[in-house]
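The structure that follows is given in the form of structure tokens.
Only one protein chain is missing; all other protein chains are in place.
Up next, chain A:
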């Protein structure tokens, strides 16, 4: 297991080999010291080039290429971001379990990757998400309640991509990579890239989010080809969370994913995706490069999906609990909490305040969810076309007529609370 070929922590079928290297197999929920070390190696051996600025123990370390200027207030802000986003995420899971949502897509464990990337975006930049980007949405000013409609089944995405600078969630894996590249080409065609002097602050770039599984899709390849031949100002931000539902990353690739950039002729960086400082530093650098006209770039955020793929998935069928336990020791929030306290950047009062705020967010999130009305039936037909289709208009009229025939028999055609 050379560092170059290390892509993820150990799996059951590797247990014997790991045992050979003197790391005992998992026997309980509490990891052994050896497992802790093996777990740490999982991140630090994510490749010799892994960028890390905050160790899992909360130690600030330097990196020759990617250091970062950051104020204490910004550090506290990112802690707050991660805690609040995780809290909304956990509430989403709970709401699904209680029947209030059809499904929830957990982001647990990927907070640092997403908050670091999201906080590197400027208002004029554009983000193209997949469907797990609750942390990025948070950074774009999209309230977590705006995500609920997708998972409750009342809409396909409620926010305005033009106002928020974030596209709607994209569920077909990898599709957004070509859309983002096209958008970035447009930024370039409009002269919003590579300006200097007074215009430099208005330079724009695009960041597109996808996972390790998506890297096998043709659209990711085509997006990278197009971005490279048009020098598009796009940053490909791949969250390698080790699992594409049940398939490990090595089912997608022979090489570490960041190395694929080489084949397209642009830089690829692997960053510790559980280290919010590193994610921010690398994302800032990459977005600046793209805004200056040096795009595209690829970032592989090496992280871990600590929950199942979705609430419909059962991760215990394909991975062992000790893997999760090992990654818990590299929790993105915990390492920043330790760092803030140790360095005196935040005190217990601050942490308690964030917890209180998280409680309030969770309560508001929950209440918003249970209060959401079902959309009225005419919503089926709304905005299928920009110019109304006579076919759709006729179908709407027929269907509403049909429904009105039930009015006397107690069928309610208006929106009703579930």
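Just so it is clear, a contact is a pair of C-beta atoms (placed from the backbone, for glycine too) under 8 Å apart; a residue touches a chain by one contact, two chains touch by 3 or more; residues count from 1.
In this section, contacts and distances are computed from a predicted model.
From the set "ABC transporter substrate-binding protein", "Aspartyl/glutamyl-tRNA(Asn/Gln) amidotransferase subunit C", "Phosphate transport system permease protein PstA" or "Pyruvate dehydrogenase E1 component beta subunit", the protein name that UniProt assigns to the chain left out of the figure is "Pyruvate dehydrogenase E1 component beta subunit".
Among A:160, A:343 or A:397, only A:160 touches the chain left out of the display. The chain that is not drawn here is touched, among residues A:59, A:356 or A:382, by A:382.
Shown as candidates are A:51, A:184, A:214 or A:326; the residue that touches the absent chain is A:184.
Chain A residues in contact with the hidden partner, per the touch definition given at the top, are 128, 155-157, 160-162, 167-168, 170, 172, 175, 177-187, 189-190, 218-219, 222-223, 225-226, 229, 382-387, 389-392.
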